[in-house]
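Structure first, then comments.
Some chains omitted; the rest stay in position.
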Amino acid sequence: MQAALPERQENCWALPEMILDPDRYFDPEPGQRKIARELYQRVAGMPIVSPHGHVDPTLFVDEGVSFGTPTSLFIIPDHYVFRMLHSQGIPMEALGIPRVDGGPVETDHRKIWQVFAENFYLFRGTPSGAWLTEELVDVFGVTRKLDGNSAQDIYDQIAEKLEQPAFRPCALFESFNIEVLCTTDSATDPLDAHKKIRASGWHGDIRPTFRPDNVVNLLTLGWRENIITLGEVSGVEINSYSSFIEALEKRRAAFKMLGATASDQAAISAYTHELSPFEAENIFQHALNGDVTGNEAAQFSAHMLMESARMSLEDGLVMQIHIGSIRNHNSATFRKFGPDKGADIPERSEITHNLSVLLNKYGNDPDLSLILFVLDESTFARELAPLAGHYPALKAGPPWWFYDSINGMRRYFDLVMETAGIYNTVGFNDDTRAFPSIPARHDVWRRACANWLAGLVVRGIIDIEDAHVMVVDLVYNLAKKAYRFDTN
Amino acid sequence: MQAALPERQENCWALPEMILDPDRYFDPEPGQRKIARELYQRVAGMPIVSPHGHVDPTLFVDEGVSFGTPTSLFIIPDHYVFRMLHSQGIPMEALGIPRVDGGPVETDHRKIWQVFAENFYLFRGTPSGAWLTEELVDVFGVTRKLDGNSAQDIYDQIAEKLEQPAFRPCALFESFNIEVLCTTDSATDPLDAHKKIRASGWHGDIRPTFRPDNVVNLLTLGWRENIITLGEVSGVEINSYSSFIEALEKRRAAFKMLGATASDQAAISAYTHELSPFEAENIFQHALNGDVTGNEAAQFSAHMLMESARMSLEDGLVMQIHIGSIRNHNSATFRKFGPDKGADIPERSEITHNLSVLLNKYGNDPDLSLILFVLDESTFARELAPLAGHYPALKAGPPWWFYDSINGMRRYFDLVMETAGIYNTVGFNDDTRAFPSIPARHDVWRRACANWLAGLVVRGIIDIEDAHVMVVDLVYNLAKKAYRFDTN
């Protein structure tokens, strides 16, 4: 790999330090930059509202929990990071990614860090590069550029910090000024971590999110075991579709008791369809008997989106749908390392037709809050914004995953806002597993919002008064309202 | 709704006035802005050519016709406006939108205006917001920002203006400097309004456009009644496919007599297909008998695009096709309020294959002028521009509907012009029902063109001489030539 890198020039423009530009991500035109800076200053210090993400709640069950080594913090849990190294031919074993079969992988965290540092140039111009740099500088006080030469010194510096109480997850939660953090939790999860956090007396506001994917998608590996677990945690004997629904409703209530304000469903497509009770029961029995067909499972998933909407209207949980990701595209990686290893690849999506059954039944009800996340930007202006700009129940989710980036946000503003208006959007989600990256991710959003609005001001599209209101809405109010934290 | 709005800050940047930035929509970089201003000045005062839109011709049958109240002017007829209010949970009844069943809706226009004003913040950064602001300021001399506080004063101010002769439609037509305005009229329309305008002696150039949607799409609600009406207005007894064609040809001739230079067809897709006379007759008879299938209707629509092209070549009417809109997506809204209520949602489109039958038969004939409008921007660079950049008959229609906006125009220039060149495009269409918004919409286009060309000049892609020629072409010549106003 290294051979590909041209020799670094030793000359006047060499910058061995890693510095964060205080005006980073702002357009360079001085007029716009000045206004962007002004708008950013207004929101830079606001509390972080993080309504959707994948942080492990066990990090917060006890104020003494530590992140471990720099490698266990930055590399091993972050598939955004190791998929890029993998793309250049570095085996995931060499990065310490645990194997499903427990087989040997690299355990020398300093060695893994060295490989990472030597290949850190791969992240130039990527959002991961921006987040990592911001974490290194802002959270850990690193000032040298990360490369093969500086690797071990920087490792030492971070490791030393990670042993300090101020770098425990609970302490960082507070210094990050997080007002609320939602995790994502399986419907079958007993939520022990969340119970412990509540019992601990620690005042951080951490809430679960109800995610029924592994029971509503009948072809999920281990579905029948999941149903048994769901029966156990809900206290409902599940032998029929109606008892299944009852169990889900009980779990939703239990999630709500622990602060949940939202559910979330991942679906390949936005296809919605309503089954008759008889059809639903019939398919569910096939699944229990292990002879459900692919088509039945697809119809059932489509039906369960309808059911989620109905339940949301009844219990008030906000409904989230994430569509368009083909999970585990790389079978070899999946077999060896399991899911969520950077091999989930988007596919083309369709919303106008697929979501019409749900929208026609529930979309006119302003009491439903349905937030749709898509990975196909061609739907942004064509389908998502027109639908969100018409149906009271539907809101456009923020730029997700590959689009949680400077360009992704700019394109989102460009494609969505003219038709939907910002008030049919819901602010920002960081959607991350990497807890220490949360401030960096929200900072990108805040800067992107400030810069976008500044662009509207200098083009005479909005005035500065409105821009000041809108930047606070985009950074804080819209998420808080859409996820009903203001009333829960 | 209002609760969602953060409190407005009372401080130095408060701007209670509503002011139009004279450099609005121009890029802020001073070099580009200077050239944009120069190019804009060249075309700002040129006459408006409006070759496609939906203004009601009865507004012009008599110079005494009035627009009514501010609410009947700005809100009730404009689905761009009330769909946004609806998206935030405001019932359309509360906005005075007439119900199909004649049931009760709000009739207090001041009350409706108040709701509109209190929610005017929803339009921040949207094209509707820009047009409305420009109309309020430029046409009605409003200077305060529209919100809940200023609502009634502004209502008074507009209402007072609307009673003056200078604010009658005919007077505004002249003060707007409209050279030609085309309406859209059903094939079955007897064109009484157009006849009256011609007979009135008023010199405004208003022309009909031949739109056969409700007779060529066999599944249109009320199709058989439409065929009877078509028979009546054309004087042809329609009992066969061939008499149907004869009736259409007669109507086209009648439209031409009243100044029409173009036809227009809305189609879900660009699918074209040629039926044999026997097949066409057979399907037409099924339709007359009320037992046509969905597939037959689709084949017939595809065939009628071919027929339109043939007729266009014979009678010289420019052919327009608008594709990709799923009409009346919201059934409840459609049942209660009828069509064109802000619930038409785009779908993905395909042109390369769908249009190939038509292009292969007629596309090489420079005597055909076929203008294609699409709502799927992913086709702009991929299909529309390459096809328009090859076939002599095909021109790329301007950015339509949701894309008739600052961003939409910028993306259109970006995606279409490199491959098609500007001379395979046709200038601008305002496509509006909202007559007083016409100058604002054309002004956005003029500014967008000036700014785009200025960007090319400062990047050394074109020189200033060419930019001066191109801006006049884009604003005036291309539309006039493509719609054959220069020769009709």
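To keep things simple, chains are lettered A and B as they appear, and every chain counts its residues starting from 1.
As a convention for this text, a residue touches a chain if its C-beta (ideal position, glycine included) is under 8 Å from a C-beta of that chain, and two chains touch if they have at least 3 such contacts.
Just so it is clear, the structure is predicted and the values come from calculations on it, not from any experiment.
> Let me spell it out: one sequence, repeated, and 2 copies placed. What is the copy number of the whole complex?
3
Please note the rule applied: only the chains that are shown with their structure count from here on.
> Just give me the whole-number Å value for how far the CA centre of chain A lies from that of chain B.
Here chain A and chain B have centroids separated by 40 Å.
> Quick one: in the complex, what on chain A touches chain B?
29, 31-32, 350, 352-353, 356, 359-360, 363-364, 366, 378, 381-383, 385-392, 414-415, 417-424, 455-456, 458-466, 468-470, 472-473, 477-478, 481
> For the complex, give me every residue of chain B touching chain A.
On the chain B side, the touching residues are 4-6, 8-9, 13-15, 19-21, 23-29, 83-84, 86-89, 121-127, 130, 326, 329-333, 342-343, 345-348, 375-378, 402-403, 405-408, 411.
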